[in-house]
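The other protein chains are all here in position, but one chain of the complex has been omitted.
Chain IDs A and B follow the sequence of writing; residue 1 opens each chain.
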Amino acid sequence: MIEAAGKAGPAPAIARSQAPAADRRTARRILPNRGIRRQTIVGWLFVIPALLMYLVFVIQPLFLTVQYSLYRWDGVGPATWVGLANYVTVLSEPRLLETLFNAFRLVLFFSLVPVGLGLVTASVIQRVATGRLGTISRTILFLPQVIPLVAAGIIWGRLLSLPGLVNQGLSAIGLSDVTRAWLGDFDTALPAVGIIGIWVLLGFCTVLLLTGMTKIERALYESARLDGAGWFQEFKAITVPSLRHEIGVCLTVTVIAALAAFDIVYVSTGGGPGGATAVPGIQIYILAFLERQVGIASALAVVLVFLVLAVILPIQRLSRDTAR
Amino acid sequence: MVSIGFDRDRIRGTWAVRLAAAILVMTTAIGCASPGAVAPSPTPVASATEAPSASAAEPSPSEAAAPSCGTDPVVLNAYFETGFDIPFKLAEEFTKQFPNVTWDIKQDQFTNLMTATPRLLSGDNPPDLIRLPSMVSLVADGLLKNLDEYATAFGWDEWSAAQLAQNRVAEDGTRGSGSLYAMGLNYSMTGVFYNKELATQIGMTAPPTTVAEFEGLLAKAKDAGLQPIMQWNATASGGGLAFPLQNLMAAYGPTEPINDWIFQKPGATIDTPSNLTAAEHLQQWIEAGYFPEDANAIEYTDANARFGQGEGVFMFNGDWQNATYDKDLPGNVGFFVFPSAEADGKLAAMSAPLTYGIATNAKNADCAAFFFNWVATDETARQINVDIGGSNPGGPTDLPIPSAAEGSVTNETLAAGNEVAKDNGGMDFIANATGSIFAQGWTPELQKMVGGRQDAAGLLKAVQAEYEKELNR
Partner (left out) sequence: MKVARQELYAGRALLLALCAITILPFVSIFTTALHPSGAVPGGLSWPAEPQWGNFVEAFNVANMRALLTSSVFIVLAVVPVSLVISTMAGFAIGLLRIPGAKYLLLLFIFGLTLPFEGIITPLYFLARQIGILNSRLAIVLPLIGLFMPFAVYWMRAHFVNMPSEVSEAAKVDGASTWDLFWRIHVPLARAPIASLGILMSVWAWNQFLLALVLVEDPTQRTMAGALGAFQGHYATDIPLLCAGTILILLPTLIVFILFQRQVIAALLQGSVKG
């Protein structure tokens, strides 16, 4: 079912990028000139249900968030207009600013490691485990993607605790000095949450990159081998560049997961200790529903949305592979 | 989690700009309408200043019959906290005695309840009975029913004034006086629990009578290779180190200023010299390693589990845990009130009602109030309170306090309750001062102190600053 498993190389890609133009031409033939207006109306009728649900439950709340962010409101009483004051608070109050920094720190774990390690793993599977082992590995590595994130949080909460498996393992290899309650220690709490993220996301990246790898033309590798290139050189010169698109997708998904993290953090650390793992998602929840500062919560949410866009767009730009 | 595959050919840089521009234009258009006008206002609610006087102004109905649950079928809509059996058992018994009343009970974690309560009370199906984490802001928004008329009708005014004081809110928003807005299902007692076996091991023959004596015991425990104190401090459960901290505060200073701060009396501050001494002692305990090194990762349930398995000589907790302690360490758990700084100093302890409230628009307010009264006066209910809740049922002073099972630590906590009452040393919890002082003040600062990133003076200053910030909103 994986499309284009056999396709590779530039020709089909070019055909693909030309496809939209071709479709446009044929599309006109689908809609007969006479009934174009009616077809248009019918066509839009097809879109309206989905559009409606989306507008009402996603776009409208988004506008409302922006609206709330301009007021001071506790959710129950009357609201007071404060203009951009909430944004000033978000960008100046250390506790709130820190959440944004934490979000970016998580990006290092949630994004860079899964992509990097995923590339390595995928290429390993590609080269030495194409058969049974490869399929089984793929399935196993993908498992964490399927379970609820809160389950992942609880599982790792126990693993990372003082009597947990991680410390047991460390002691077993003689590193018992390093053992500690990873999620309760100021220095290690955020990296520990990061580890949970890696566990959840590695499988996704690996499988995605693997799929991309199967499309890379064998001939490229063979000629490289003839030139005497080793694994790493092949990796650098052929594999990574060919996977620009897939890497882009990986980065996009994982960056969003990092910046918008909530479930894992809520369940494993609650944002603690002392705010060490406070991420924007948690802070928005606390501000809106515990402290009843709907205005500031909304401002933080808007800032988060902008940050996500600001990071994703360049990634999308860069991962466009024009020549494949 | 949402996965995304992007059609790279479609994403252009400029579309985002166009979209963003569109958003900006539309939001400035919308920006004129205030969300307060757009959003639904809570179903008819008296404003904060009106609520107390409105009820007082009502002519009290000639109380030939105090409010009751009547004879028609009633379903009480209730919200309890998970992990505590006592309200469930009381509800069961209540239905046994009054079969026309059944319960629709929902339960949730304490932390979830803290965020959910305002929403629940102002929603379409407000609870008849709900566990209240904190009250003042709820009263200010007119979400809680004023119970003064019930107090008169049932005669609660004649109970010990101290019992009801914590549930009173005055018109200026301070606690401790004014109209009654909540009732306690029982009155808990807190202090120091100890593992009798381990205590004997370190040579403790009688509960310590001074702080210095207690600290000596801690040192002995440490030297003997035992965990001196088992305590929780994880974010989800809230900073359990607040218990020993407050005990120390009451040991080194009077309880009134502490209660004033909790009750939001104007000008109250937690940053006082005696409190500083207390916090410094706590810091010393942390630095000496008396608390578990992973305290910041220990949740409430974990701490109890570990103490129950013999890890920890002492634990600062409350009598609501008695039943579990008796089960895990039968005959092996003792209790004493945290001593004062001096041998003959006044005893003090946190003692708070297990607060429950009635929503302003609750459908069965009368029945809920009757339930409150029943809990405090009915013999079976009082026994349940002692056996399962481990706590003092409160109520009229002429009713005897039921006795607990032989060998149960409840006997000790009840006796201790009397001693503290004699010294008038009851305090509310510093965690309850405002709706979020625990989650945003005490817990993170105590966690920092455990992690060596905060000192005593900084702790008090930071919490006081957070307190003032919240009060000024």
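List of remarks:
The rule is short, and it goes like this: a residue touches a chain if its C-beta (ideal position, glycine included) is under 8 Å from a C-beta of that chain, and two chains touch if they have at least 3 such contacts.
The structure presented is a predicted model; accordingly, all values stated were derived computationally and were not measured.
Remark: the absent chain touches shown chains A, B in the intact complex.
Only one residue in the set A:109, A:182 or A:289 touches the chain that does not appear here, and it is A:289. For the chain left out of this panel, the touching residue among A:141, A:183 or A:276 is A:141.
Remark: the residues of chain B touching the chain excluded from display are 1-11, 15, 19, 39-40, 81-83, 106-110, 112, 116, 119-120, 123-125, 236, 299-302, 304-306, 308-309, 321, 324, 328. Against the chain not displayed here, chain A makes contact via residues 1-4, 13, 16-17, 19-20, 23-24, 26-27, 29-32, 39-40, 42-44, 46-47, 49-51, 53-54, 56-62, 64-65, 68, 75, 120-121, 124-125, 127-129, 133, 136-144, 146-151, 154-156, 158-159, 163-169, 199, 202-204, 207-208, 211-212, 215, 218, 221-222, 225, 231, 245-246, 249, 252, 256, 259-260, 262-263, 266-267, 280-281, 284-285, 288-289, 294, 297-298, 301-302, 304-305, 308-309, 312.
To be clear about the criterion, only the chains that are shown with their structure count from here on.
Rounded to whole angstrom, the centroid-to-centroid distance between chain A and chain B, based on C-alpha atoms, equals 39 Å.
Chain B meets chain A in the complex at residues 1-6, 8-9, 11, 13, 16, 23, 26-27, 30-31, 33-39, 42, 111, 114-116, 118-119, 122, 137, 141, 143, 233-236, 292-298, 302, 435-436, 439-440, 443-445, 447-448, 450-451, 453-454, 470, 473.
Per the touch definition, chain A reaches chain B in the complex via residues 17, 20, 62-64, 66-68, 70-71, 73-79, 81, 145, 149, 160-162, 180-186, 200, 204, 245, 248-249, 252-253, 256-257, 269-275, 285-286, 289-294, 309, 313, 316-317, 319-321.
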